[in-house]
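Working notes, beginning with the structure itself.
A single protein chain has been removed from this complex, and every other one stays in its place.
As written, the chain order gives the labels A, B and C, with residue 1 at the start of each chain.
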Amino acid sequence: MSRTPDTWILTAQCPSLLGTVDVVTRFLFEQGCYVTEHHSFDDRLSSRFFIRVEFRAPAGFDEDGFRDKLAEQVTPFDMQTELTPPGYRAKVVIMVSKADHCLNDLLYRQRIGQLPMEITAVISNHPDLAHLAEWHGIPYHHFPLNPNDKPVQERKVLQVVKDTGAELVVLARYMQVLSADMCNRLDGRAINIHHSLLPGFKGAKPYHQAYQKGVKLVGATAHFINNDLDEGPIIAQGVESVDHAHYPEDLVAKGRDIECLTLARAVGYFLERRVFLNANRTVVL
Amino acid sequence: MSRTPDTWILTAQCPSLLGTVDVVTRFLFEQGCYVTEHHSFDDRLSSRFFIRVEFRAPAGFDEDGFRDKLAEQVTPFDMQTELTPPGYRAKVVIMVSKADHCLNDLLYRQRIGQLPMEITAVISNHPDLAHLAEWHGIPYHHFPLNPNDKPVQERKVLQVVKDTGAELVVLARYMQVLSADMCNRLDGRAINIHHSLLPGFKGAKPYHQAYQKGVKLVGATAHFINNDLDEGPIIAQGVESVDHAHYPEDLVAKGRDIECLTLARAVGYFLERRVFLNANRTVVL
Amino acid sequence: MSRTPDTWILTAQCPSLLGTVDVVTRFLFEQGCYVTEHHSFDDRLSSRFFIRVEFRAPAGFDEDGFRDKLAEQVTPFDMQTELTPPGYRAKVVIMVSKADHCLNDLLYRQRIGQLPMEITAVISNHPDLAHLAEWHGIPYHHFPLNPNDKPVQERKVLQVVKDTGAELVVLARYMQVLSADMCNRLDGRAINIHHSLLPGFKGAKPYHQAYQKGVKLVGATAHFINNDLDEGPIIAQGVESVDHAHYPEDLVAKGRDIECLTLARAVGYFLERRVFLNANRTVVL
Partner (left out) sequence: MSRTPDTWILTAQCPSLLGTVDVVTRFLFEQGCYVTEHHSFDDRLSSRFFIRVEFRAPAGFDEDGFRDKLAEQVTPFDMQTELTPPGYRAKVVIMVSKADHCLNDLLYRQRIGQLPMEITAVISNHPDLAHLAEWHGIPYHHFPLNPNDKPVQERKVLQVVKDTGAELVVLARYMQVLSADMCNRLDGRAINIHHSLLPGFKGAKPYHQAYQKGVKLVGATAHFINNDLDEGPIIAQGVESVDHAHYPEDLVAKGRDIECLTLARAVGYFLERRVFLNANRTVVL
């Protein structure tokens, strides 16, 4: 999993077709690239092909030339490719409300380099967590939500995303529903942590719902957001055992650890270019 | 957990009241009983008290006298008690359809003595699994289901339960909905294994539903049956990780292990007198 | 698990004897205390009895009188009791070296009130983590280790423990072996996190050992320290799956999460008075 400092990542997807693997591996070989890990999957139900390759580039590797020639090769396959250089750190915006456990966890993982990202901003509809962001030297934007003016607030959020060049937005317990327009603009690049096992407990207060149902397991779900609330493609899920002695507030407490771990895992998969959208599901290579 | 051969189990439940613990422990002490494990829980939301005690009886222990005196003591508390002698093996009826993994698992666990039960009959709406029951020397009843005559079939089932003195009915992948009347008659003593994490995927073909939703975890739920289909009080749940490469049939295959383990765990809890009904939830001590 | 604000905890242990449960429950009843949870265990191999009770005290509860009368009652049983008032927060000293993940995690859990403790000091043999402690407003003591003068350094540590009234010392990746004398002085009140599943990988660099052995699971162990290095009574263990693609540095990264969770769980058990020493093992009620 850990990579040498000269390792590139190439990912791609396209409709299923004979030759999809070959066109990629042949090209890499011809460019003198040394493949260290290759994982591809052809989904026979959705008829789509997904591939992720880690490789070491040869001396004098010409990134622009590589991209150009690759684009030419894969044109007949209608293949979307993405090339990620060694040491690349994606720019990320984090959105929060008042709960800070996921934010705290993500900031820590950035700080020690466990998640290869650069958090460019923390945005909240509340002022509460400013100090936490600031201690880590990260700009904090307090954009309150006026019920009549969600579009205005969302435009501000999108402006920060654009201005800071963020490619990923992480909703780290941001307790607001995004508008359809916002969902569309962030399609495939906004990850939410839902504090429950989806689709079991959609909607509000899932831990209280779980208590009412007397479940013996609680969990969390990290998923891409889409227009269908709590229904976006799932990236990762985590779970932990509970028993009759867990009152709703105990489920909330127990849930924090699973939420942190599940969200961090999903963000890590995204940053390592492991996650692919496959209609309303994901492929994680 | 393992008990010496002279260990009794006493369980009880009643409304919350000062003195519930004391009335039990004082009585046991006065009878010369040696408590080896005691677990009690007073649910502050449902205002009910639950207790389970393992104890070794003194020489010359008089079971009938014990029961009589205990009943007298606990009368003011409206306490329902249950006393289980050392070496007690509950009589159990198992219901199946065509899938045999849970049946095979339960038969094995009975055979090696891991579950302290005596399976008195296997009942099915299909003839397929007769040989399996018979190899274990257990009567197999094939009661086909005529859609117009479910009441007749269910009366036959209840007759076997009654005739064999079974205190527990295990629906080990019995793929039929029980009538409301049947549910009432078996209230608190029929355990079903649902091949999914409830309440996520109620109804038919839960693994196919799970595939459609792209979940990253599948599970199973063992629960008491009640009139509300797939909503009975949950006793145990199990879960396992899956990924994009699991097609629906792979989820089915993966699910078999979790179903076996989860059902066996729930049945074991029941047989060891650990499970208490608490409205639509359970307490497992 | 969560308790109402008027809930006390009573714990005790003593040699196995008829009447141990009764003496406690009868006393609580006579004092008008309402038991909400009771768990006791009599270990038939070590012949010792352990009990933990949560109870709500009556109006006008006299703590000192309670303690005195209880001491009198349990004298014949050679019973050591401990009474913990509602809202009690134990004072805790944390020791670290350079790795900060466990410290960061414990500070966070204190901050949000998930662990009912007051961290009175952070002590390290390195200066690196001072800023982290200080941001949380907690005194940081840098006591460097001079190889020839460990006794001096340890006396300073013990002085801080004494001065701040700490009842628990948490070694949160403190990478130094404590002297026998220090171990004795902290017997039963110092918890270490070992970054491996004990007893599998004792000694240095356990993740590298694990890699060499090609294990498919890595874990962490929280245990009381004693004179026998990496052999103290185990309180909690955690585990996670790994595969061939995890190089040693990946195991280290993966281990951080398990270490944090396992240590926090063990500390939580201790603070909730769930942990009892039972020779070289623990009982966790």
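We take it that a contact is a pair of C-beta atoms (placed from the backbone, for glycine too) under 8 Å apart; a residue touches a chain by one contact, two chains touch by 3 or more.
Every value quoted in this text rests on a predicted model; they were computed, and no experiment measured them.
Chemist: One chain isn't displayed here. Which of the visible ones does it touch?
Modeler: A, B, C
Chemist: Going by the contact rule already stated, which one of B:Leu83, B:Leu158 or B:Leu261 would touch the omitted chain in the full complex?
Modeler: B:Leu261
Chemist: Out of A:Val21, A:Ala130 or A:Leu229, which residue would touch the omitted chain in the full complex?
Modeler: Checking each option in A:Val21, A:Ala130 or A:Leu229, the one touching the absent chain turns out to be A:Val21.
Chemist: Can you tell me which of C:Val93, C:Leu107 or C:Leu198 touches the chain that was removed from the display?
Modeler: Touching the chain that is not displayed is residue C:Leu198.
Chemist: Check the options C:Ile9, C:Val92 or C:Ala236 and report the residue that touches the missing chain.
Modeler: Considering the complete complex, C:Ala236 is the one touching the chain left out.
Chemist: For subunit A, which residues touch the unseen chain?
Modeler: Contacting residues on subunit A, toward the hidden partner: 4, 18-22, 25-26, 28-29, 32, 34-42, 44.
Chemist: In the full complex, which residues of subunit C touch the absent chain?
Modeler: Residues 41, 43-45, 197-201, 212-217, 219, 233-237, 239, 243-245, 247, 278, 280-284 of subunit C touch the chain absent from view.
Chemist: Take the complete complex as the reference. Which residues in subunit B touch the chain that isn't displayed?
Modeler: Residues 1-2, 37, 100-101, 104, 108, 112, 114, 135, 245-247, 249-250, 253, 256-257, 261 of subunit B touch the chain absent from view.
Quick note on the criterion: only the chains that are shown with their structure count from here on.
Chemist: Take each protein chain as a node, join two nodes whenever their chains touch, and name the resulting shape: line, ring, star, complete or other.
Modeler: Complete.
Chemist: Measuring from the mean of all protein Cα atoms shown, which chain centre lies nearest?
Modeler: Closest chain centre to the overall C-alpha centroid: C.
Chemist: Roughly how many whole angstrom separate the Cα centroids of subunit A and subunit B?
Modeler: One centre to the other, that is 41 Å.
Chemist: Multi-chain contacts only, two chains or more: what residues does subunit B have there?
Modeler: Residues 41, 44 of subunit B touch two or more partner chains.
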